[in-house]
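One chain of protein is taken out of this complex; the other chains stay put.
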């Protein structure tokens, strides 16, 4: 099945110079199957219109496509369609929560929003392995409200160090934001344990699910998180789309950040009233074609099966990890048992940028740099790493292609 | 030329029931030419990757496409590529300015941002004809800072009533935000005069250019505005994309709102530093395919010529206005001389929703409701109108189809 | 004219939209006894309705409303008021549920006239997703107001 579905992705036939393309950068963004690409053509040729505002036939079809997307996502991650808010990317989703709490802390949103209010006596907890998207907004919130920002450190094996969990997440903690899966280490975090602690101290839980939703079965309902964010473009969907998922009562009382058309009930020159979620957070014309395309992607993922995808990628991860272990001078960051097919490594004596350039010359597309996780890199004493990340369309040959090229890197740069 | 280019838009061949489609809802969102649609296929099949973060070949191609888009927009509206910020829609663009000022007023952005600070002694001025996207964010800013919100009223002819301009926009005014063209009345506002007044009192000028950029030649440099917003989807481009244009020194000192990856220089667990514009405002993965598609759209518009598009639509506006004048019981809102092909009207005894439904049954796609301009509708004593809005692909037959159907509406609903 | 349009705008609907039953001055704060009132708005088009219910001791009820909206929303309020005048609270809950079901049937259900009366004429509306909210606006207000009236009865 997995060897067959590779043919659904036209870009994988690309040749880079004389080599076939081995695309191992899905952690940054995934490639798209033909059916997703075709949805754009179909949408713009047959049913493009502004949604929610019109009685005409095209507008009705566009609205249907737009709302059907929420159902697709609810089937994927649990909950009801009203719990699914469309955003431009996962970053916006996380910011909606952080900035919404900021606004609540400054008196917006009335009585209902008081539950979100933060002050100098409160704390916000994140982890040392967060993507900047799930760190910087919380820093800003801490600065704006005077709340304290704390974090859970990372062990040498690239896992969360939970030895001080009880003192870090304590009675002052009002928000606990952490990633489900590290975008650098591939580590899957013990969400249940973390949520348990949050519940014990009555803290909100915000889950960054960017690297879990595309790669494994995830139910936000079962995980019992309050808010979760992920991006469509990492899950076979288009660029320009992400999603915020939330518990309805929370979504409906969180003050909106972006305001304007299509999220209001009444507007006078003096003041405005806002709709309930999801529209509350969807000001202005929405990425409708993108939602239609993502709906196709979600169906595709469901057909393949996220459990199967997870297993497939575990196998690829094993190939990568075993192979790299045999290459002298290459060290993998982290060694968690529970992981996805994302592997970041350091090559002794060769900077990641040069490693990536060499791999590219051999047709292997990987990411180099800090992967938007500077603090985590600092934790491991490096400024940049090379990261290979798999997805359902990758095969063992892709991994071998990387391993062969990687084995040549140090001699090319005279680092042996 | 205009009769030929109609063939570039595949959706216009749609049939609605037994009628051909007369799409007169471009004020909400425009249809897309085949070349724009094809750009999606081409992008996702040949050069999709995350931008700005990778050394690999696909990432370089994607980055090139992304940055080329800024050049295209700079050619369209003036200024340099760095002045072009990508957003999800025009609403986000306007919010970036309003919320950025909000954050500056609350101490964010350091010394450089002090120039934006607002307080209870200051005023923000808008107009009574604003789209909610250029009203609600300013209401929120007024609430957050204590600044006073004032507005310029609208005359019976649907123009700005400038008789009290000097007392409304006065020495207290720090922000003057207005629309270039009304999305309901079609009125083109005298930007030069308004900017002149703003300059006299040293106020920032924020231009909502959503309804001007797609329909007429516009140079933000010549107009001398400080910030301007418009959306790609109204200008033959894709959904999920808009743009904020700004003067560089202002953009570089305005605090960002959405924070996260790709907009920072250094991040520690404690604090972060932000890049200059445009990246400063582009947190997270961007709508790259959308930018590529919009670049194609911008080239298409430039090839046709915005001056020619403007003239073409003036002719269609005349057909609509003359035709409606002959239909008993139908009243057009506003009567400005300087206008685009956007015409909103009231049908005596028939609610706009019913008018739209009837027109749809005759293949005519129009918008009904308040068009995100409730205060303007209230000003004219109605809650909802029917709006026909043209674009380059419309022809006289589209207008005639509307006029014929419109003449039948009142008898269908027994309102004669 | 398409048959869909004829199904949407049945004569019953057009008639109700013009001679509106229950469309009367509201009592507002002057109301006494078991009553409730609700204001609903359709944000897409700005349609509004303010609707009051009064419960009589015998389980009968009166509906009064004032609103501004399209023929579908106004006709729906009128039909609702007519039905409410002819029946009991218990029956109205049944009718409300049936009507709700009909509206979300996307044209797959026929309106049962024995139960729904003139409201059965709205079956065509369910084929027009954008208009379902119009038809339901007054019913949402009704449910809300009736709940209030019942609560005030229990107190």
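In order of appearance the chains are A, B and C, and numbering begins at 1 in each one.
We adopt the following convention: a residue touches a chain if its C-beta (ideal position, glycine included) is under 8 Å from a C-beta of that chain, and two chains touch if they have at least 3 such contacts.
For clarity, every value in this text was computed on a predicted model and none was experimentally measured.
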Completion exercise
Within the entire complex, the undisplayed chain is in contact with A, B
Exercise for the section: Consider the whole complex, including the chain that is not shown, and state which of A:368, A:388 or A:402 touches that chain. Expected result: A:368
Completion exercise
Contact with the hidden chain, among A:248, A:265, A:331 or A:357, goes to A:357
Practice task
Decide which residue listed in B:3, B:219 or B:265 touches the omitted chain of the complex.
Solution key: B:265
Handout entry: Chain not shown: contacting residue from A:219, A:383 or A:396
Key = A:383
Practice task
For the chain that's not shown, point to the residue among B:165, B:201, B:275 or B:327 touching it.
Solution key: B:275
Completion exercise
subunit B positions in touch with the non-displayed chain are 52-55, 59-60, 63-64, 264-266, 275
Handout entry: On subunit A, residues whose C-beta touches the chain left out of the figure
Key = 17-18, 350-354, 357-358, 361, 368-370, 374, 377, 383-384, 412-414
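Assume only the chains that are shown with their structure count from here on.
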Exercise for the section: Taking CA centroids for every chain, report which one is farthest away from subunit B. Expected result: C
Exercise for the section: Please compute the C-alpha centroid of subunit A, do the same for subunit C, then give the distance between them in whole Å. Expected result: 45
Exercise for the section: Starting from the mean Cα coordinates of subunit B and subunit C, work out the distance between those two points in Å. Expected result: 38
Exercise for the section: Provide the C-alpha centroid distance between subunit A and subunit B, rounded to the nearest whole angstrom. Expected result: 30
Problem - Junction residues of subunit C - those touching two or more other chains - result: 44, 128, 131
Problem - Residues of subunit B engaged with two or more neighbouring chains - result: 353, 357, 368-369, 374
